[in-house]
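What you see is the complex with one protein chain gone and the rest in place.
Each chain gets a letter, A, B and C, in the order it is written, and its residues are counted from 1.
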Amino acid sequence: MEALRTKAKELLAQGEVQVVIGYEAGTAGVRRPCFVRTAESAIRLVWDTNCIGNLAGYLTRPEIKRFGKPAIVANNAVLRSLLQLVAERQLQQDAVLALAVAQDGVVTELPTAQAVEDYLAISPGGLSAADREKMEHLAQLSREERWTFWQRELERCIKCYACRSSCPMCYCGHCTMDCNRPQWVSVPSHALGNLEYHTVRAMHLAGRCVQCGECGRACPVGIPIHLLTCYAEESVHRQFGQQAGTRAKLDYALGAFRPDDKESFIR
Amino acid sequence: MAEKNIYLPYLMRVAKVTDEAPAVKTFRLEFVNPEDADNFDFNTGQFGLYSAFGEGESTFCIASSPTRKGYIECTFRAVGRVTHALAAKEEGDIIGFRGPYGNLFPIEEWRGKNLLFVAGGIALPPLRSVIWNCLDQRDGFRDITVVYGARSVADLVYKYELRDWQERADIDLAVTVDPGGETHDWKGKVGFVPPIVEQLAPRSENTIAIVCGPPIMIKHTLPLLETLGFTSDCIYTTLENRMKCGLGKCGRCNTGRSFICKDGPVYTLAQLQELPAEY
Amino acid sequence: MATTLKISAASLAALFAVLGDAGRRILGPAEVDGRIELKAVRTLAEVAGDQIQPVLSAKETAFPRVERLLSYRMAPGKVELQDYDPEVQPTVLFGLRPCEAAGFNSLDAVFNWDTRDKFFNARREQLTVVGLSCTQADDACFCTSVGGGPGSTKGSDILLTPLPEGGYLAEILTERGEALKDLAPALFQPANGEDKEAMLAKVEPSFEHQGLAAKLPGLFTSDIWAEQSLRCIGCGACAFVCPTCVCFDIQEEADTKQGQRLRCWDSCGLRQFTLHASGHNPRSAQSERWRQRIYHKFGYFAERFGGPMCVGCGKCSRACPVDMNLKEHLTQVYEV
Partner (left out) sequence: MAKPFEPKITAFVCNWCTYAGADLTGTSRIKYQPNIRIIRLPCTGRIDFMLLQKAFARGADGIIVSGCHPNDCHYSSGNYHARRRWMVFNDLMEFMGVDGRRVTFSWVSAAEGTKWAALVNEVTDAVRQLGPYTEYQRLIGAGVA
């Protein structure tokens, strides 16, 4: 943690970056996002195993972009998001200085997307073991049981859009959910509206989801919605052999094709 | 006894459709249920929520004068989901109307005074209600002056009434279009609204100014009126925020301590200066 | 009106059966799929004991997340409107925390000032609130800063307070509470000077809400709102879990022949809330929306209705994905 604070202080003091996006101590042991803009306040930064949130969503927010060049305290989720944002041309190759912090507290500066890519090649991260287990458990259920499971879960959804707002890849200024001519998806959080919303979310993140699980953590009512986007991403990986957030140059899987894409269900 | 459903609209028949300008239409609406018509009354400045069934509700002012009984008129531009659906309605179609809501232009307090109306573009409709209301009781007021401007000749609304007002001796009308918006046979003025007001230099003594238009027009007109000697309690305008209920509950139009749907939409400049500029 | 009685744990359990027999639905915090939620319960044993409060508030019982306002059928040149009257079962809200119970007062105010909202009232009139005083609090709680407290009677029809020797002090506060007690008067005993405070949680006040309200007008242009809202991601979680937030949206759902108008929760924190069809947005920045949330709750509402639109339950802070702790933020504003 000291190494991180020192690094942040140095970067801000030398004017290499204007803001360090990191974690600070929040309510009752929670680690929350903070934006350090002066060398003196680098002391606010913390780093420990509770720093699990994905901070990359802030990189595309106008309020944060206004500050100038950012450095971002990065766990694997942040790094993958960063790569995917570069791949989707939301960030320039060298627009962000990633500060990857290892378990032992050693800080590695990753100034370019290439550096991030190389770093991730050694320590890729991805779906957590617990999530993998949940996903496999669901896959083993019968189709009807899966329907019942998701209906029961989605019934809780209040459409607060915390999932959308917390997702680093949901940077669209005008989301499909907000389009009303035509009204593609019903706005109210009734059974149909919830099913449609979460299907749209999963489909729109297929090939783009970095599997950070932030949406699931953000959900106030505890729906494991991240499993949907993670599953859609896995589906893309399995069928088209590419994974979001692994390369800085990556065509959108559903915006591309190969004439020999293999499936077995089209008659 | 069951309580009244405050969200239930009146059913209205579209009695007449007038094309005003590109994408701008005026509807004359008559109550489907004659009883509703008998019990209905409103004040100039009030607004309502108009339903296109199947699409939703949209908020705009009542553009006709309460002195004209048996119908209401509204003028709107097709912009979003509801206004587009409304624009597709034809004579004989049924739409919904909830209202009247909000406060009013206190024209009773204005008796014996000069009135100066300044409007821009699609903002003439709320003032048209007041203008006709005053013209219909012409003796109650002194000079009535109207300055109205739009981007182009095509964008002027109520062209047929503008001609009518032009010919009347009891109302002074100056119509202007933005430079470049004039046609070869345009006989009115060319220029933005504020300089035209400046040219006219209306007297401020015993005069009420009613101003409504796009923010840029308002921004330049208000200081001008103040230099002409209008005090902030003699300048009126009407606001329009997005609304869903019109009843001071849904929270959408809340601006400062004011709910535009209840405490507005009509404000004096003095009142407006007390509110944050969240409109 | 208020009378103070006592009820033993066994009698309280027996009261559940009485209520069930009397056709009352009982909703209480209980475990569902590993989460504490407000759900229909039949026995006291089902009610979750050791917990602060559920994520969602009980406002849903009077102001559902989605409800029908009217429906209609359409034919060329013809529309048939159909009014709607909700069918509501008499309901006992059991074990509501005093903060949440007080939240209903804010809803009552908004839904009934000027015009009466029959949908809210129809549901609200069927509710009897049996509050349960708090014996524990967490870092999000700040009821005592906004005029409430762990044993506050505001909004409850009956308030139960656990006693050190077991059982509960039962304050019968309203006619509705009285009517509920009268279903089984034998289950209650007269109180005997028990100390209500003995087991109550200690919640230290962090600020003083009148003082806060007085501060607000001078702070409108302050940087504090932009600073506080930097990490706000602009979702509606805080408003949706809030027991007092009442802002709503009206949505139309229809096919070519018929349709209905639905009311659903909305939030001033969402960008869409004030967005005009023209693209103009009176509150286009998140900082402005955050400021509106604070000003509405602690300034504008307080001015109109005489108290803050906040009960200090802390639900918003617990639900926030980025730990926007309301108590902390308000204290900061208060101390400016």
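The rule is short, and it goes like this: a contact is a pair of C-beta atoms (placed from the backbone, for glycine too) under 8 Å apart; a residue touches a chain by one contact, two chains touch by 3 or more.
Predicted model, so just to flag it, every value in this text is computed and none were measured.
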item: In the full complex, displayed partners of the excluded chain; value: A, C
item: Option from A:25, A:52 or A:203 whose C-beta touches the chain left out; value: A:203
item: Residue touching the undisplayed chain, where the options are A:25, A:175 or A:191; value: A:191
item: Missing-chain contacts mapped onto chain C; value: 64-68, 86, 255, 260, 262
item: Chain A residues that touch the omitted chain in the full complex; value: 138-139, 143-151, 155, 176, 184-186, 188-196, 199-200, 202-203, 206-207, 228, 231-232, 235-236, 239-240, 253-259, 261, 263, 265-267
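The rule is simple: only the chains that are shown with their structure count from here on.
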item: Most central chain, Cα average position; value: C
item: Chain pair with the higher count of C-beta pairs in contact (A-B, A-C); value: A-C
item: Most distant chain from chain B by Cα centroid; value: A
item: Where chain B and chain C are represented by their mean Cα positions, the distance between them in whole Å; value: 39
item: Centroid distance [mean C-alpha coordinates] between chain C and chain A, Å; value: 32
item: Chain A and chain B: spacing of chain centres that average the CA atoms, whole Å; value: 48
item: Chain C residues counted as touching two or more neighbouring chains; value: 249, 251
item: Contacts with 2+ other chains: residues of chain A; value: none
item: Residue ranges of chain B touching chain A (in the complex, touch as defined); value: 80-81, 84
item: Touch list for chain A against partner chain B, complex; value: 180-181, 183
item: Chain B-touching residues of chain C, taken from the complex the two chains share; value: 69-70, 72, 74, 77-79, 81, 83-85, 110-111, 113-119, 121-122, 220, 246-252, 254-256, 259, 261, 263, 266, 268, 273-278, 282-283, 288, 292, 295-296, 299-300, 303-304
